[in-house]
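One chain of protein is taken out of this complex; the other chains stay put.
A and B are the chain letters, set down in written order, and residue numbers restart from 1 in every chain.
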Amino acid sequence: MCLAVPGRVVSIDDTSDPLTGLIDFGGVRKQVCLEYVSDVEVGEYVIVHVGFALQRLDEESALASLKLFEELGLLEEEFGDAWRQAAQQAEGSEAR
Amino acid sequence: MRYLDEFNDPELARRLLDEIRATTTRPWALMEVCGGQTHSIIRHGIDQLLPDEVELIHGPGCPVCVTPLECIDKALEIAARPDVIFCSFGDMLRVPGTDRDLFRVRGEGGDVRVVYSPLDALQLARRHPDKQVVFFAIGFETTAPANAMAVHQARRLGLANFTLLVSHVRVPPAIEAIMTAPACRVQGFLAAGHVCSVMGMAEYPELAERHGVPVVVTGFEPLDILEGIRRTVGQLERGEHRVENAYARAVRPDGNPAAIRMIEEVFEVTDRSWRGIGRIPGSGWRLNEAYRDFDAEHRFDVTGIRTEEPAECRAGEVLQGLIKPTDCAAFGTTCTPRTPLGATMVSSEGACAAYHLYRRMSEPARPREEMNPVG
Partner (left out) sequence: MAEQTVVDPANWSCPAPIRDQPVVVMGHGGGGALSAELIEQIFAPAYGNALLAGLTDSAVLHLGGARLALSTDSYVVRPLFFPGGCLGDLAVNGTVNDLAMSGARPAYLSAAFVLEEGVELTVVERVARAMGAAAETAGVTIATGDTKVVEAGHGDGVYVTTAGVGLVPERVDIRPQRARPGDAVIVSGPIGLHGVAVLSVREGLEFGVEIASDTAPLADLVATMLDVTPDIHVLRDPTRGGLAASLNEIARASGTGVRLAERAIPVPDAVAAACGFLGLDPLYVANEGRLVAFVPPAEAEAVLAAMRAHPQGAGAAVVGECVTEHPGMVVVATGLGGTRVVDLPLGEQLPRIC
């Protein structure tokens, strides 16, 4: 839940305990606890909630999602209504 | 890749919306159980862009709003003590207890401070050894690793003046409670992405199977929410009920094992009351035996506080999607954003507050119709 925002790891303070690092949120910088993503490297993106990095962001997955959204549109544009109707019929027949 | 603007692209949003429209053949009621998602839906006006058949029910996903009255009253009593610095996330300050809120306690001389992170509260404890520093540890699974780390550090450092007032809640038991309630209308869930960033997805297949509902782990940007809806509606139209991950960039199937280990080190599962809803078995966390000394309820002996919530409003039914806010007799009369009866009228994302705003735009139509852009 909850407000968590992506940020880029600028630096890691290896001597800190718990592990902390400086995160850049598009021009805003804040010291953040990295203890839960302790293998993160400078330049990677993490998702941060109340001062804690909760997870590393996976660029490959992000790009795959965006590509999927693009292709949704392409299928629409190429096949238009015919594709839409076919899809509806196919899905309709699968439903109970 | 900045992981923000890319997922707020109007053209891709239009494509997702087209796809949702093309797929939807009949009415479906989906619930998001996440204040952050509700916020994003309202902020971007996503609910008005969906086909009429797709209804979004804003579930009990705001940790601030579901924190029980009893716990808030305990917070108010502790915060009013002269030896205490009471630290809280900002949005807890305005939530009403029985007869006042934390703002009022501050107005009456209490040392109440807003912090960004529980570690900031820990710092305050180190800087003020003569004061008792209490952190109001509320939140869902997302916030638990942060609060767990703070108390873990306090124990390591032997800080005798730092405690947590814990009111943690867990999503899966809430979904279970919603699905087993009579007259439940929810047909699919958008699972909260950041809860799953921490906990992973292991708790959901059983829920999806037992109740026959699709559960789609969903992110927070507009495209993420639309994709969560697209996948849920797709499953419903095909008669499926699986757990899917529509937020793979931030959610791994096993979550964040280090964070889960810390939660287990510090907390234990307990029954928890949800404000406006009632007691849900196993739906919360409290500090375990090893951390009992860091539990504010024990240190300040507020265990005796018991509050009865008057059954005046029907927020619980609204949160479940059983009734519309306008079905409540108190709506807009005795209950307004200025004088809320229930949590759903307190925050701007609350279903009642949102209805109240949109109803002012053009009475007496339904919100979705009212919200269509003019021209």
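The rule is short, and it goes like this: a contact is a pair of C-beta atoms (placed from the backbone, for glycine too) under 8 Å apart; a residue touches a chain by one contact, two chains touch by 3 or more.
In this text the structure is predicted, and so the values were computed from the model without any measurement.
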item	value
Hidden partner chain, touching residue among B:L30, B:L56, B:L69 or B:M199	B:L69
From B:E108, B:D254 or B:D301, residue that would touch the chain that is not displayed	B:E108
Residue among B:G219, B:G284 or B:P340 touching the omitted chain	B:P340
Interface residues of chain B (partner: the chain not displayed)	4, 8, 10, 13-14, 34-36, 39, 42-49, 61-64, 69, 89-91, 93-94, 96-101, 103-104, 106-108, 113-116, 120, 139-140, 143, 176-178, 180-183, 222, 275-281, 309-317, 320, 322, 334-335, 337-343, 348, 357-358, 360-362, 371-374
Missing-partner contacts on chain A, residue numbers	1-3, 5, 7, 25-30, 48-50
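Just so we're on the same page, only the chains that are shown with their structure count from here on.
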item	value
Chain B-touching residues of chain A, taken from the complex the two chains share	1-6, 18, 26, 33, 35-38, 45, 47, 49-52, 54-55, 57-59, 61-66, 68-70, 72-73, 76, 84, 87-88, 91-92, 94-96
For the chain B and chain A complex, residues of the former touching the latter	1-4, 6-7, 11-12, 14-16, 18-19, 22-23, 25, 33-37, 61, 63, 89, 116-120, 139-143, 145-146, 149, 153, 171, 192, 194-195, 197-198, 220, 223, 227, 234, 237-239, 246, 248-252, 256, 258-259, 262
